[in-house]
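A protein chain is absent from this complex, but the other protein chains hold their places.
This part shows chain A:
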């Protein structure tokens, strides 16, 4: 029997964005406070899974036409690229650099290459989790 998921779907439409924004916050908070790429990635994939629960897989793949394997690959590329980038500056592998940059609106911002590495972790976690869920879910 097909039930009407109106309330779940409407709630999802708002909650989804809150979860993803919170996952962004967790991701950026990782340097000084608990959080980081792994938890952030898990939260994001949790939000997408919520979307899959409220709607069905076909609708979600229409909303987000993403091949999650590519996401994982991009993440690995970011992480590997950050690690390899250190070699160009005559320092050991995975040496990170940081500096303060004056951005137009954001003001004095501390930029650290570890964030790019973390972004790689984030993307790999999202890609792998979503691939697992999709592979299990599609098997009927």
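Quick note on the criterion: a residue touches a chain if its C-beta (ideal position, glycine included) is under 8 Å from a C-beta of that chain, and two chains touch if they have at least 3 such contacts; residues count from 1.
Assume contacts and distances are computed from a predicted model.
Student: Select, from "Energy-coupling factor transporter transmembrane protein EcfT", "Cytochrome d ubiquinol oxidase subunit II", "Na+/H+ antiporter subunit E" or "Protocatechuate 3,4-dioxygenase subunit beta", the UniProt-recorded name of the complex's unshown chain.
Tutor: The missing chain's protein name, per its UniProt entry, is "Na+/H+ antiporter subunit E".
Student: May I ask which residue of A:21, A:84, A:97 or A:132 touches the chain that does not appear here?
Tutor: Counting the whole complex, the residue in contact with the absent chain is A:21.
Student: On chain A, where is the contact patch with the chain that was removed from view?
Tutor: 13-14, 16-18, 20-22, 24-25, 29, 62-64, 105-107
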